[in-house]
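Sending over a structure as structure tokens; questions will come in a sec.
Excluded from the complex is one protein chain; the other protein chains are retained at their positions.
Each chain carries a letter (A and B) given by its place in the written order, and its residues are counted from 1.
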Amino acid sequence: MTSPRSLPKKPGASFRPWIAPLLILGVAYGIIPFVGNSYLFEAILIPFLALSLAAVGLNILTGYAGQLSLGSAAFLAVGAFAAFNFNLRVPGLPLLVSILLAGLSAAVIGVVSGLPSLRLKGFYLAISTLAAQFFVQWTLTKFGWFSNDGPSGVIDAPPLNLFGISFEGAVGRYRFALTFVVFFTLLAWKFVTTRTGHHLIAIRDHELAAKVIGVPVLRTKLLAFALSAFLIGIAGVIWAFAYLRTVESAGFNLDRSFQIVFIIIIGGLATIRGAFFGAALIVIFPLVLSRLGQLALGNIFDSGVLEMSQLIVLGVLIILFLILEPNGLAALGDRLKRKLRPLLS
Amino acid sequence: MNGFDWLFFSEVLVGGLLSGVMYSLVAIGFVLIYKTSGVFNFAQGAQVLFAALTFVSLVERGVSFPLALLATFALMVLLGLAIERAVLRPLVNKPPTTLFMATLGLSYILEGGAQLLWGTQVHALDLGIEDLPLEVSGMLISKFDLIAAGIAASLVGVLSLFFRFTRTGLAFRAVADDTFAAISIGLRLPRIWAAVWAAAGLVALVAGLLWGARLGVQFSLSLVVLKALPVLVLGGFDSVPGVIIGGLLIGAFEKLAEVYIGPFLGGGIESWFAYVIALAFLLIRPVGLLGQRPVERA
Partner (left out) sequence: MSSELYSLPEFRVTNVSPAVDADRASARFSVRESTRERAPSQGTLGLSGISLAFGGVRALSEVDLQIEAGEIRSIIGPNGAGKSTLLNVISGIYRPDQGVVRLAGRDFRKVPTHRLARLGVARTFQNLALFRGLSVLDNVKIARVHHTRATWIEQLLPLGRANREARTDTAKAEAILEFLNLQDVRDQLATNLSYGLQKRVELARALIAEPSILLLDEPMAGMTPSDKADMSRFIRATRDEFGTTVVLIEHDLGVVMELSDRIAVLDYGRKIADGTPAEVRANPAVIEAYTGSAHVETSTEGSLEP
């Protein structure tokens, strides 16, 4: 894993770093709900938010702690299905509690799937995370209980009610997603600047030295797995409840896992903002590609061609980033900022 | 129950072993590349798909079998060279995970490219081998499986001999053992790596044809690579014999589990069972059966 070229920005150190996030929040809450149409919310913003949170989660494990995980979609699935079941089967349980319990369920599965990290590293660990991916998918498909014996293992999202406020319609679901993502992103951001957050980085950069100075390596690795899975689980709930509304376990397949991995690579490993940059690119580029394709090639550009072109463009993007800017869009953004600074002052 | 149905057991076992040989075949493509350049080539599966799709599309367009074979092989070699040049060389000093991610991207490009070029429909691949059951000492064995295993085994044998007895093969092993020493005695690394990727392309072609004939040539062919991973884990990433044994074990256990344990769990356990075997094995013996180069086990 490459280390970032810049230091993690610490919240609370001074006021300047807060300006951009506050502005973004202001726009996100104050402007977008009133000017956006339902296409913007349903096709772009909500999936963007869900994938961003999932990427933040994966980044904690793979970017900061250096443990490559290829099975993250399993935790999306656990989150979604667990929230569905808690909400359905425990009468009177507030939705918020169901969601948090779903996150915890994902965290538990995360710890279990992280146990091999105590003896394995690198590719061997990555392969063991695939085991979790396949096993979880199989379990959720095979046992109809998880989907309440619904047709073909599909689950439906319940109405979104938090603290008596009902989040319905595209705007409502957008606000729902936004609130969760903002809250947990802030927590994650704070976490990576704490001492334990630094332990993750130490284990990634030189596990032996970390051990020698007394960092509790095993515990910290498992914590990274747990936290990562928790965040991805919450993202899975958003994915299922706010975005798709009806999900089946097939949507949480290996391609989805790879998608999240691509997001953090393109966005920038070991950065929080990288998750958002990467997710934005991943969500937007198929739409852009589709439009461009229509324009350039007209009728030949059907959905099959689009799908294949997407694969190719994605693959090319990954390789280009790895060669040219291994620290991702986040690093590109930093460079841009540095160049623009003299212009702005 | 009277006695254990040994005949049936043997049938399942043999079927599993034959499957296993095929797994080994795909895994060998990995080992080739990993052994000489330390790169874990996730795109091997996509290469299998690419080879199979190209071959089958050429044949469907009327190209003769041997010509199509030759053309596809040439294409795979060129592809290998291009990959080495365009993707691997720029990333030559990066950590192994970076290279792995690059091969992940590569697999997407190849999958998309293959289907863009030749279309996304399923193709049947007829290699002229009938899939009839043979009867051997009372067991029913698929003739196709047997022949496929035979071809795979021969290729594996040829490759093993190649590594052991030819100059280029020795050069491969030198590079694998000690890259710096190899450079210092004048072995040209890029050339060797290009040759390795070409060899991997050949393996992909053979695997593509065999698996394609078995499963039909379609996108899911590239998922065969996911079966090769537990084999690599079991056998060691850098050991050809290890991967052969690993393949046999995984193939056998997987089939047996599906038949004997599967019904209790609802079936379909082959999607993850191989991984569980590999994992259990890893935790007991992290170096793999015969592997040597430490691939960052704990």
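Convention: a contact is a pair of C-beta atoms (placed from the backbone, for glycine too) under 8 Å apart; a residue touches a chain by one contact, two chains touch by 3 or more.
Note that the coordinates shown come from a computational prediction; the quantities given were computed from them, not determined experimentally.
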**Asked** The chain left out here touches which displayed chains?
**Response** A
**Message:** Touching the hidden chain in the complete assembly: which of A:N161, A:T196, A:N253 or A:Q310 does that?
**Reply:** A:T196
**Contacting the left-out chain in the complete assembly, out of A:V90, A:A209 or A:L297** = A:A209
**Prompt:** Taking the entire complex into account, which one of A:A157, A:L223, A:A240 or A:M308 touches the absent chain?
**Reply:** A:L223
**Complete:** Residues of subunit A touching the missing chain are 3-7, 12-13, 187, 190-191, 194-196, 198-199, 201-202, 204-206, 208-217, 223, 270
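The rule is simple: only the chains that are shown with their structure count from here on.
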**Fill in**
CA centroids of subunit A and subunit B: separation to the nearest Å works out as 32
**Complete:** The subunit A residues in contact with subunit B across the complex are 1-2, 68, 116, 118-124, 126-128, 130-131, 134-135, 137-138, 141-143, 254, 258, 261-262, 265, 304-305, 307-312, 314-319, 322-323, 326
**Item:** Sites on subunit B touched by subunit A in the complex
**Value:** 40, 87, 90-91, 94-98, 100-102, 104-113, 115-116, 120, 226, 229-230, 232-233, 237, 265-269, 271-272, 275-276, 278-279, 282-283, 286, 295-298
